[in-house]
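Complex shown without one protein chain; remaining protein chains in place.
We just call them A, B, C and D in the order they show up, numbering each chain from 1.
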Amino acid sequence: MPRFTRKLSKTVKFSSPANMAAENINAPGKITVIDYDEATVREKTVASVEECFPFKNTATVTWINVDGGGRTEAIEKLGQYFNVHPLVMEGIAGAGQRPKFEDFEDYLFLVLKMLGYDEAQSEIREEQVSIIIGKNFVMSFQGEQDGDVFDSLRERIRTGKGRLRKLGADYLGYALVDAIVDHYFLILEKFGEHIETIEEQLIVNPGPAIMQKIYHLKRELIFLRKSVWPLREVISGLERCESGIIKKTTRTYLRDVYAHTIQVIDTIETFRDMVSGMLDLYLSSISNKMNEIMKVLTTFASIFIPLTFMAGVYGMNFKYMPELEWRWGYYAVLAAMVFVGGGLFFYFKKRKWL
Amino acid sequence: MPRFTRKLSKTVKFSSPANMAAENINAPGKITVIDYDEATVREKTVASVEECFPFKNTATVTWINVDGGGRTEAIEKLGQYFNVHPLVMEGIAGAGQRPKFEDFEDYLFLVLKMLGYDEAQSEIREEQVSIIIGKNFVMSFQGEQDGDVFDSLRERIRTGKGRLRKLGADYLGYALVDAIVDHYFLILEKFGEHIETIEEQLIVNPGPAIMQKIYHLKRELIFLRKSVWPLREVISGLERCESGIIKKTTRTYLRDVYAHTIQVIDTIETFRDMVSGMLDLYLSSISNKMNEIMKVLTTFASIFIPLTFMAGVYGMNFKYMPELEWRWGYYAVLAAMVFVGGGLFFYFKKRKWL
Amino acid sequence: MPRFTRKLSKTVKFSSPANMAAENINAPGKITVIDYDEATVREKTVASVEECFPFKNTATVTWINVDGGGRTEAIEKLGQYFNVHPLVMEGIAGAGQRPKFEDFEDYLFLVLKMLGYDEAQSEIREEQVSIIIGKNFVMSFQGEQDGDVFDSLRERIRTGKGRLRKLGADYLGYALVDAIVDHYFLILEKFGEHIETIEEQLIVNPGPAIMQKIYHLKRELIFLRKSVWPLREVISGLERCESGIIKKTTRTYLRDVYAHTIQVIDTIETFRDMVSGMLDLYLSSISNKMNEIMKVLTTFASIFIPLTFMAGVYGMNFKYMPELEWRWGYYAVLAAMVFVGGGLFFYFKKRKWL
Amino acid sequence: MPRFTRKLSKTVKFSSPANMAAENINAPGKITVIDYDEATVREKTVASVEECFPFKNTATVTWINVDGGGRTEAIEKLGQYFNVHPLVMEGIAGAGQRPKFEDFEDYLFLVLKMLGYDEAQSEIREEQVSIIIGKNFVMSFQGEQDGDVFDSLRERIRTGKGRLRKLGADYLGYALVDAIVDHYFLILEKFGEHIETIEEQLIVNPGPAIMQKIYHLKRELIFLRKSVWPLREVISGLERCESGIIKKTTRTYLRDVYAHTIQVIDTIETFRDMVSGMLDLYLSSISNKMNEIMKVLTTFASIFIPLTFMAGVYGMNFKYMPELEWRWGYYAVLAAMVFVGGGLFFYFKKRKWL
Partner (left out) sequence: MPRFTRKLSKTVKFSSPANMAAENINAPGKITVIDYDEATVREKTVASVEECFPFKNTATVTWINVDGGGRTEAIEKLGQYFNVHPLVMEGIAGAGQRPKFEDFEDYLFLVLKMLGYDEAQSEIREEQVSIIIGKNFVMSFQGEQDGDVFDSLRERIRTGKGRLRKLGADYLGYALVDAIVDHYFLILEKFGEHIETIEEQLIVNPGPAIMQKIYHLKRELIFLRKSVWPLREVISGLERCESGIIKKTTRTYLRDVYAHTIQVIDTIETFRDMVSGMLDLYLSSISNKMNEIMKVLTTFASIFIPLTFMAGVYGMNFKYMPELEWRWGYYAVLAAMVFVGGGLFFYFKKRKWL
């Protein structure tokens, strides 16, 4: 039962001024700054947002990553200093945003969902990631889960392998989005394996417990779909936006990540089709199995009913029942019973009722 | 049963000249005026519409709110004085309008649905809110329910906190729409909790009463969807309209409320998918439970039928039935019965029919 | 059964030259002419179409209404005199046209469906109305049903109340369309009440007869939908057409009637969703009710089967059956029977099978 | 069973160079030429394609019709002489083309499906018709079925009635398309009648045979839909093409045939909805009927089971069973049996189980 406890309310939460106050837990969050150009990399964990301010007007690319931040004043200050619209900062703080893309001329604002897969519960979890891409900086805001999705990216910056260090903030923005979308494939692969396991169980031994598993799959897919579908327009918006922030070379990469997104969506739709096919198969298996049992039992009973009737006839107490006096009457009746019973049995067998 | 009494006709009513006369109950309605600029606020409840006229050409922003108004002449007069098209005033008076947006150059006309949730009946109620946004005034027309959705807005005007007092009539218009859409999330959250409660009941104990609850959920969702879907184009129309009334700064906010609307619609679709999944689960649970019972009972009967036949055989009155004379015949038969009955029992057990 | 006799062929009929000849019943039709401007109204029923010709080039607005016309030569003559394209006149004469709008520069051509509701059969009937809107004239062609939908319009022209007399032929055209669309709401209201009646029956007492009623509802909705859906593009076409015939003031009104059309379509879709929900509820109710009965009866039988077996055992004729000789044997067995029967009864009760 | 033998492969066949060779049965085909202008008509059946060549540059309109042609060299020669793209000639020869429209500047190329209805098999048959519309000529290529759809057209050319002779090759092209689409209505009318017949059977006596009929209907509709849906874009493409071949006057007529096409598609969709409704009705009828029977039989059995038990009790052989000695014991038991049986009967009757 606990597997059904995903709180719906989670999917409904939102971030209007009205109910924001309640969530305002002023958690400080962990802020890391990576500042690089082709030649140098500087990386540090800062204690206060003010330490980020000097990076605003440098020529290098600056990546400010905030982990597990509620709507602290610190974040608001950060936004103000970098001239980010207050609505954006509100959106970052509120957890229940729908994936979206907005072009504010000076910077681009993206909300994405990072997915995680809890194998014990076979449940997909989501976490909001907000990304602001400016001329020479990128800010990313994550929830409280460990953001290991970006770790390989950090490694690539540190080592300077690949194109990352050579290209600007827009390419870093792309790299963040790409890391998130690539991670979806991992989740889908795990989820796909889970579907397969259930499908095998379904074919080998379709019991009633499997129905709840299928229902659970369906529910996770509804949830997954809701998280991923909007991504399509988000990334297509990012690719097509006329802002000068995204350079032409980066657009080619964005087209690639867009193709991946479509593939993710396709796969989810395929999963949905498959799960709905499994439901049909389950219902028909159950009904077949039940029918099989009922058929055998009913046929079985139908053979004994006439025999019991025959026994009943010779159990009557009439004074004048000549058969009762016959020497071989009993055996004759037993023989008749075997004959009738056997006849019915073979008749039912022949008509494939048994 | 009362939960099904939502009158369909309610969803069909309309406001053509033909049947308008009938509803013309000339209810006076309560009219409040709030007039403000960055420095000052004036607020009063007026007795006659004529008292609103002086506000027409002031530089301040004027918000005229009419509660519970039928199609009184007073309202018509108000419209005439502010040069509002007669069709708009008709639309305001008629209760069954579909959410819509129209741009009349001098002013914008919006029809929205304000939702309420009657927890006792688990029923969603709707009320029409019409909003006219002019250069320096906003008029809002509500039904008879208490319009507490706007109360926090009034408070914000009074205290002057936030941007509201600094920006014009278009921002006030946005704020009204935002208040209504934000309220939807509250309704959805409550409705989502209701769905969850029923889902839990469904998993723990799926009785026939739950079917009616699921049907009720489905019906409420049909109703909800009908109220909310048109909102998408209404708000997108408002955001994109080329009228000079909406200033550029406000458009950013409208884009935000548009994103909220999409989220509301997404959530409703998710609810629909979930309720339809619940229906599948219910039907399969019921059929499983029934099958379980039938299987046990039928198997049970099938064990006794051969035994009864055996008893019947030795109840026959044939003169020559050697077994009847045997010293241990009775016990032998009883033993045979235990053996046959037990054998069948274990056979059925092994084939998982019991 | 008569409720299913709606002839499908009706929905398939068409007006190609090939099969037109057959329907050419040369019915004369009743022709009325109303000619008005702001100051004067003239109204007459004409015997021959030639009497309409003088109105062609007057400055006043002329409304020529033809009731119950087949494809008479008279109508063709009328078309020729007013320079109407022969295809249009063919379309008017043929009864099975799909709602459509065409812009012929000099005039606009509309085909609409007027609906009627036959309460005895709970059946929706349709009738084709063709409207030609010219610079200073409007022609309308109806079927043989009484065109009382236009009666209130005639009254408004006669009395000169409202805007009708002040505005041109395009407004008259709008008024005709509006009268037809407004009438749809009436039909939908009646149909909605019918759905509600059946829904109440369904909840109170779901018998097999209700299935046919639901099927009937579904069929009527398929029919209704087919009649109304095309209206959307018809009226949107009319509103957006670049012809000079539709003046700007009238466009506002057309936008209003377009909003009504969308509302009609929404309502039909809502009805469809509701009827499909009713079908689910019906099927589940029937199956629940059946299961309830089968469960009780099977349980009932299952209690008596072991008891009958016990009676059978003591009906055996073995010579040596000590129990039979016991003084209280009979009563002991009766007591055992009560015990077993009662035990099973309470067991089944506890497991909620009874 | 033969009704299910429609070869699927038929719907999959295609005309790639690879498998074309196999079908190249070099059937000569029957070629007829009709050459006309407003004043004169010449009509002849030609033996070789070369006889058609002189018509290429005449001022008159030439209609070359080829019946039952495989991919003969003759046809290829014809194409070459009239400067038709080789791909077009390949398309004409291959039988499994999808309806399509292509504009080759000098001429227009159309592929349509002509439908036929085999009433014995209640099966819809299709045949490919390819039409090439040039400046002053039209070529049509049909399959082997009798092309009587065009016969009335030929008659209209011969007699010179109507507009056909006065207008150019584009109008002739329209007339061919119109003849084909008009013929669809005939097919739909017949098919609609067939649906009605089955619907009546379904309501009067829903036996298992009807399921296969409904399945057959569904299959024919899938087939029909596949043939007709692409028509929409074909004819809309023809109407909107910017080629100078289609004159403005003809466009009005094409708009009309487009409206007919939409109507055909609407009707097919309506049929689909209806057939799917019939399936629901059938399944529910069958299950109702079955339930009715099971209910009566089970109730029936349930009445006799307690009675048999009572008889069993007094069939026991206990020595001390006082009732057996009573003078009126037998009658008392019979009375009790009537009482119990009757009581159960009325109880079941009251609960509407019988």
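Note that in this section contacts are C-beta pairs under 8 Å (C-beta built on N, C-alpha and C of every residue); 3 or more make two chains touch, one makes a residue touch a chain.
Remember, it's a predicted structure, so these values are computed and weren't measured experimentally.
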Touch residues of chain D, complete complex, unshown partner | 1, 4, 7-9, 11-14, 16-18, 85, 87, 91, 96-98, 100, 102, 104, 208, 211-212, 215, 218-219, 222-223, 226, 230, 279, 282-283, 286-287, 290, 293-294, 297-298, 300-301, 304-305, 307-308, 311-312, 314-317, 321, 323-330, 333-334, 337
Per the touch rule stated above, chain A touches the missing chain via residues 152, 162, 178, 182, 185, 188-189, 192-193, 195-196, 199-200, 203-204, 252-253, 255-256, 259-260, 262-263, 266-267, 270, 273-274, 277, 280-281, 284-285, 287-288, 291, 294-295, 298-299, 301-302, 305-306, 308-309, 312-313, 315-321, 351, 353
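The rule is simple: only the chains that are shown with their structure count from here on.
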Using the touch definition up top, find the fewest steps from chain A to chain C.
-> 2
Angle of the C-alpha superposing rotation, chain A to chain D, to the nearest 5 degrees | 145
Compare the two sides of the chain A and chain B interface and say whether they are made mostly of the same residue numbers, over half shared, or of different ones.
-> different
Distance from the CA centroid of chain B to that of chain D, rounded to the nearest Å?
-> 42
Intercentroid distance (Cα basis), chain C paired with chain B, Å = 26
Going through chain C residue by residue, note those that touch at least 2 other chains and give them in order.
-> 287, 294, 298, 301, 305, 308, 312, 315-317, 321
Chain adjacency by touch: line, ring, star, complete or other shape?
-> line
Chain-chain contacts as defined at top = A-B, B-C, C-D
